[in-house]
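I'd like to ask you about the structure that follows.
Left out: one protein chain. Kept in place: all the others.
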Amino acid sequence: MPDIRDQQRTMALRIPGLPHAAVPAAVRSVLGLAMVAAVAVTPGFFSSINLLSLLTSMSLVGCVAVAMTFITLSGNIVSFSLGATLSATTIVLMASLDHGLWPAVGLALLFSMAITGVQGWIVGYFRANPVIVSLAMLSLIYGVANWATGGRGIYPTATELDVFKGRVAGLPIPLLAFAASVLLAQGLLSLTRMGRHAIMIGANERAATAAGIDVPGTITWVYVAAGLFTGIAAVLIAARHASGDMEHGIGLDYAAISAVIVGGNAIEGGRGSALRTAGGVLTISIVQGVLILWGFSTSAQALAVGLIVLLILLLHGRRS
Amino acid sequence: MTPISAVARPFCVLLAVFVAFALLDAEQGRFLSVATAFSVMQLFATIGPLALALGLVMIAGEFDLSIGGAMSLAGCVAVLLGADHPALGIAAAVLLGALLGAAQAIAMVRTGISSIGVTLAGLLICSGLAYMLTGNTTIGYDRIEVATAVNAPILGVLSMRSLTAVAIFVILGAGFAVSRLGRDLVATGSGRAAARTAGVPVDLMLIGTFAVSGMLVALSGSLLSYGLAAASPIALSDALVPATVAAIIGGVSLSGGKGSPVGIAGGALVFCLLRSGLISLGVKPYLHDIAIGGLLLTVAFLDARGLEASLYRLARTGERVLGRGTR
Amino acid sequence: MHMIDRRPEVSRTSPPPRLTATGISKRFGAVRALYEVGLTVQPGEIHALCGENGSGKSTLVKILTGTHQPDTGTVAIDGRPVQISSPQSAEANGIAIVSQELSLCPDLTVLDNIWLGSARAPLFPRKALLARDAQRALDMLGASHIGLDQRVSGLEMGQKQLVEIARMLVRDARLLILDEPTATLSDRDIHRLFAALAALRREGRSVIYITHRLAEVFELCDSVTVLRNGRLVAARPAREFDRESLVESMLGRPLADLYPSHASSHDAPALVIENLRVPGIVKAFDLEVPRRAITCIVGQIGSGAPEVVQALAGLIYNATGSVRVDGRRLSLGSPQRAAEAGIMYVSGDRAQEGVFLELPVRDNLTATRLGALSTAGLLSPFRLRRVARALAAHVGLHSSRLPSAVAQLSGGNQQKVAFGRCVDNRPNGILAMIEPTRGVDVGARADLYRMMREFCESGYAIVMTCTDLEEVLGLADYAVTMFRGAQIRRIDRAHLSIEHLLLDITHPEELPTDDVRAAHARH
Partner (left out) sequence: QDRTAKGKRVAMFMGPTQDKYLGALSKGFETAATAMGMSVTVFSSPFDPALQGQQIDDAIAQKFDLFVVQTISQKAIVPPLTRAKAAGIPVFLVVVPLEASTANDALYASYIGYDDAKLGQLAASSLAEALKSAGRTQARIAVIAGSMAEGKAVIRERAFREEMTRHPGLQVVVTEDVKWNPVQAERSTGQLLARFAGQGGLDGLYGMNDSLANGAIQAAEAAGVKIGPDKGGLIVVGGNCQAPGIKNIQSGKMAATVFVLPIEEGRRAAETAKTYFEGGKVERRVFLPTEPVTRANLGTTAQACSY
């Protein structure tokens, strides 16, 4: 995307009588209150069944959204191949379970990081357009996966992966994995040199180059990190469905991008955090949960998420 | 305004793909046939307008994720409203497409937010609407004679659908080349703030481009639905990747300011020839994906900003290694 | 410097003023960019608009050209009140601008750019007609060498500026606005521009001319309006000002000493450059840069001077040659390696490659030293905070500014941030700078100059490019002149003079006798 910096229009929504800078905060509080109210008047929202299933399904998307956050923050907008990477990783995981649980998990994570890492290397060293590279990888992953698996999913009878389905201290493991991922990601972004460099690259790549920051290396690393979190999601999903299948990741890319945006991360990069993404994931899940409890169909959920994404975008506007 | 070489590239690729297939075919007549040409043009009828829609938006320096959703929504509207008068259905769908495009663009220019975000919202909203409109079922279009008519061969290789696509390219291509608007569009994508200062009505250009793009998508979607005698909230055809591939092979750049309808037509033809060619040769399906991915990756490499520098470094490293080797 | 005939005195009573702007106010959020400002420009005059950075000059002219809308105030053209709601309506009212930020589209040809956005170009234009007018405009600027079908992305900076000015000419405007047009022009082009402006003045057109080069005000302009902090402080004929009084009214105080004193002793070379080449631009460049001194590389657009500095900073991938930093060989082509060797790059183009506008001052200051501040890749926020505070103090930024985004600082303060992140990285670093004071006002400049000198004293070597010869004269311990990619010579402080520099960087023996040479000969 071009850098269409446009000094005059920074803030999106204007509310007469409210100072410019207070608008997002005001609207956000109103939204927050509305959500609290909606949750409060929704019967059954706080039932343990609802909370547990909401938190579990949220966690799976959430890990991919955390992965996407790295890509977005570093100025590489989106990757459309994280879902496909996830699917391919479930296959690798399942195919390597014979070697034992942890070696297989390790291999799967390495595989996932390698796939996204290659993407990052191409984007970083050659400065190729990240969106196009991700679309190319999407096709390549599907093609190669279908070739390698003879076009079939993998359904081993092994049950080792069941350890990832249980609970610890009453909390579902996916939720714990998601929470750990968010914290780890946030730590990587704000407490490591690489993370901070990534944000600087997202804010202004030329300035980062001029400052002597290793732009190609950092971008490669960013994608590797994205691969790690995608891989974690892949392990969780493969465990739940006891299969490796190219279908597992379908639709996750869009869900992840939606969460990144709803969390208030700047889609152009340079501003945002993993915590924000977690907020976005939570917001979307709550809205979906409320809709379902009120008996709306799944198709209404897509519409609702679309409207929220639009609202949040209007709220934040471009770089301020 | 666009250098000849940029326009020539897709057509060179086209020639290369053509020759490659002709050789692969080895005179078995699977590829070199009128039927393949017809098939290429049929695919072009769907992909061409989509690629043009996306390409124009990309020339303006934006991107549109919503084309798949808008396409299926338009198809549903056309089929639902066009039972009695097919033209009416198309008109309604095209109008809707224009409105959707314009609405998204207005959201962008009024607030300065990026098109990826807005059109992601647009995609979700369009598909949500399509589900609601159809009650989540595929709706049939009873007028089989219309379906037959839009796809019936004309002069062997064309059909009403592909003729429409060709006409769209001719009209927009000519308009782009001779009118001021083409230049204004390139300027809008090439340097937004500069164009604004120079007096180009940038916001209007964006709204207009998205509206036209929405119309093209809707037209493609409704004709496709008529031709298939069905409309479905699940897109009837994969739209985003083919359109992106076609536009990019056609010399459009994701960073805006580059490309032309003629180039996009070439890119769309490359894509259609590739897909139809592979089908006609009966190649395993995974090879389609690999071919498309490989092509896209190649273009990504060729257009990469740092390619020259990387090659230079590579050469230097090579020199050093070789130099050491001989010493 | 240039010989331009003055506008003949005419009676001011007859025609109404070309432009009368009154009571113009404009806020940007909390910033009051303009407060009740007025501006009157007569037909057939060149009117200078002066003021420090951020005083509101650009904002005022952007209001006149419809890019911004004023909060209050009225504008009249030729005595007729007008509403300027967009660049298009500005054109309809006969106003055209060359804005401070170039407004050319790199992917279009020169011809297309000249006519871009013009309401006079029909929807279906006839190329021949447009080309005729465009060529005429270029000829008038003495820029016939620029081909109409060339793509603007391939032009040099100065040529781009000329195209921009040509665009203004074809619009047949009665009020032309030039916002710092000479910042990137070569001397010869400036001369042509002045001639063209003088011709326009003779035709009765009016010009608003914004510049930080005060000499130009006295050379070219008939009257001067001075802004300070968004307020009007003076509007008088140019001859009623002299240099000191103009600077004083811009700053609101007399300017004591712009340039600090020079270094007394210089050390051994910190940087030895031999046979540096940049394909297509720089031919065989040799230089020794001493420590504790400021070395200026002087050359016009196209001389290759900025490329030398960029190559030193590792920003040009295909630069070749031998560069030694304190005796250690530096392999070119990687900004990281350059940074590791102690070469820190400061660009005058702050928004593009200087600072991270959206990030806080604190993060900007520590941007280049995260490697040094991290242990095994891990950072401590407290440590970062401490270091940032120390650096801010070092370059004279108030620590209350640390959390705010750099975009909210004035240009001068932004440049201090850019400095801050480079210094102290290692005790004896090398600052490689390109036009470090570009777009920085006189007041802030003095600060920057003093700071540069202090760095030198503490052991730094500074190598910088500079197109402002006055600045070279005031600042440099050594100057190296360049012309069309070739090094002309190295001059030390004792032998520096504007005439020498000018002669070198325009290299008259290679030029045919033209008026530039004539102009120089008269000095």
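All chains are identified by letter, namely A, B and C, in their written order; residue positions are counted from 1 within each chain.
Note that in this section contacts are C-beta pairs under 8 Å (C-beta built on N, C-alpha and C of every residue); 3 or more make two chains touch, one makes a residue touch a chain.
None of these values were measured; they are calculated from a predicted model.
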Check the whole complex and report which displayed chains the hidden chain contacts.
A, B
Among A:G269, A:G289 or A:G306, contact with the omitted chain is made only by A:G289
Contact partner of the left-out chain, one of A:M246, A:I261, A:V281 or A:L314
A:M246
Residue by residue, what part of subunit A touches the chain that was omitted?
43-45, 47-50, 52-54, 56-57, 60, 145-146, 149-153, 155, 157, 165, 172, 174, 237, 240-243, 245-252, 288-289, 292-293, 295, 298
Positions on subunit B contacted by the hidden chain, ascending
30, 33-36, 38-39, 42-43, 46, 136-141, 144, 147-148, 151, 224, 227-230, 232-234, 236-238, 276, 279-280, 282, 284-285
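Following the convention adopted for this analysis, only the chains that are shown with their structure count from here on.
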Please classify the inter-chain touch graph. Allowed labels: line, ring, star, complete, other.
complete
Check: interface with higher C-beta contact count, A-B vs A-C, is A-B
Averaging over Cα atoms per chain, report the distance between subunit A and subunit C in Å.
43
Touching two or more other chains in subunit A are residues 5
Which subunit C residues reach two or more other chains?
67
Show me the residue ranges of subunit A that touch subunit C in the complex, using the header's touch definition.
5, 8, 20-21, 190-194, 196-197, 199-200, 203-204, 206-214, 270-271, 319-320
Tell me, which parts of subunit B touch subunit C in their complex?
1, 3, 178-181, 183-184, 186-187, 189-191, 193-201, 257-258, 308-309, 312-313
Interface with subunit A, subunit B side, in the complex: residues 61-63, 107, 110-118, 120-129, 131-132, 136, 189-193, 196, 233, 241, 244-245, 248, 253-257, 284-294, 296-297, 299-301, 303-307, 310
